[in-house]
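Removed: one protein chain of the complex. Kept in place: all other protein chains.
After this line comes chain A, so read on.
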Amino acid sequence: MRGFGELEQAIMDVVWASGAPLTVREVLEQLNRDRPQPLAYNTVQTVMEILHRKSWLSRAKDGRAFRYQATKDREEYAASLIDQVWATGADRTATLVRLFDELDDAELSELRAALAVRREGGR
């Protein structure tokens, strides 16, 4: 299972890097370009099938093969994670612990000033 996770990541990286939808063969070629031990076609196909089932990839029939495409950009996924972190309010800290908070402008300038005074004093 662990090895699959890495291959899933590698496949998504290839798909995200490419602008157009890709076939399994094309993904395989990209993956094997910098690999001492080439991957088998079936392995990549299986993992891409898994990614499709997990709805990371969407696919469309093109002739006899499928062409695969990412359902969302990498940035969108990242943003959704950060949204989740922002939404983690004061009552949900057991899931993740976040180190940042909003300050209003008055507080912010007050703290900046205090910080500057301390930094000056330290010198």
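In this text, a contact is a pair of C-beta atoms (placed from the backbone, for glycine too) under 8 Å apart; a residue touches a chain by one contact, two chains touch by 3 or more; residues count from 1.
Keep in mind that, in the parts below, contacts and distances are computed from a predicted model.
Considering only "Ribonucleotide-diphosphate reductase subunit alpha", "M56 family metallopeptidase", "NADH-quinone oxidoreductase subunit F" or "Metal ABC transporter permease", the record for the omitted chain gives "M56 family metallopeptidase", by its UniProt protein name.
Although one chain is not drawn, the whole complex shows that of A:9, A:42 or A:71 it is A:9 that touches it. Remark: the residues of chain A touching the chain excluded from display are 5, 8-9, 12, 56, 74-75, 77-91, 93-103, 107-108, 111-112, 114-115, 118-119, 122.
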